[in-house]
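The structure that follows is given in the form of C-alpha cells.
Of the protein chains in this complex, one is absent; all others appear in place.
Showing subunit A:
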Amino acid sequence: MHRGKGMKFVGDSRVKANNRMVNMPKDYSEYPGKTEAFWPDFLLKEWMVGAVFLIGYLLLTVAHPSPLEGPADPTNASYIPLPDWYFLFLYQLLKYTYASGPYNIVGAIIIPGLTIGALLLMPFLDKGPERRPSKRPLPTAFMLLALASMIYLTWESVVNHDWEAAAKQGEIKEEVDIEIDETAEGYLIFTGEQGKSCIACHGADMQGGGAAPALVGNELTAEEVAEVIKNGRGAMPAGQFAGTDEELQILAEFIASLKAEE
C-alpha cells in the first residue's frame, strides 16, 4: 500500500483491486491466522448471535409489558420520584451527606463530571503502549473501582426503595363517573356544618385528594361506612363527624350508595 502516510491498519480494505476479482476477498493465506470474509460468512454468524439475542429480547417484551403509571399530576406533592434504573447510582449518590444539601454540587456535578471527563480523555491519560489490563494497573484499578461503586450504589438504591409504596402511588386509578345527587339529604349533611372536616380531606366533589381516598366508587356497606366515620381508618382520625347519630346514619347510607355501576 502506497497511499496515506504509510500507516498500516489491521484488516485494511483500502487495497488496490489489482489482481483481484471484483467482490472476491483476498486469499486467506495472505493474512496471519484464520481470517474470514466479512461478507457474507462472518455477517451470517453475527446474525446468528443477533437472532439468539433477539429471541431473549422478545421473550422479555412479551413476559414483562412495559409499565405505565397514572397520568402525570403535578399537584401530587407526596409522590416519591425514582429515575430509570441506569440512573439509580447517581440518584443514590445524591443521598449521602457530603454529596447533597450544601454539598449538592459535589454529588451532582463534580463527581459525575470528573468521571465522564476522565472517560472521555482516557487515551490521553493512559498513553503507554501497553494494552493488557495487567500491564497498566492504574487505569484498570480506577475502572474496577468505578464499576464496583456503580454496582454498590445501584444495589443500595434498590434495597432502600419502598417498591410496594412506589407501585401503589403510581397506580392507574379507574375514573369513577358517578352522578352525585346534590339534593340528597346525605349530601346536604356532607357539605353542611356537620361535615366540615369531611370536605377538608375528601373534597366537596367527594373525589378525595392527596391525603384521603375518593368516596365515590367505594366498596363498603352503610354499616362499614358508619364504622369508619366513627372510629377512623388508616390516616383518618376517629370522631371527625360533628352531627347526630341519625345524621350519621343518613350520611353513611348516602356514601354507601355511591357505587360504580357493574
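Simple rule for what comes next: a contact is a pair of C-beta atoms (placed from the backbone, for glycine too) under 8 Å apart; a residue touches a chain by one contact, two chains touch by 3 or more; residues count from 1.
Here is the rule we go by: contacts and distances are computed from a predicted model.
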Among "Dipeptide transport system permease protein", "Homoserine O-acetyltransferase", "Peptidoglycan-associated lipoprotein" or "Menaquinol:cytochrome c reductase cytochrome b subunit", the omitted chain is listed in UniProt as "Menaquinol:cytochrome c reductase cytochrome b subunit"
Given A:I116, A:A165 or A:A238, the correct residue touching the omitted chain is A:I116
Absent-chain interface residues of subunit A come out as 7, 9-14, 17, 22-23, 25-26, 28, 31, 33-39, 42-43, 45-46, 49-50, 53-54, 57-58, 60-62, 64-74, 76, 79-87, 90-91, 94, 104-105, 108-109, 116, 119-120, 122-124, 126-127, 129-133, 136, 139-140, 143, 147, 169-170, 172
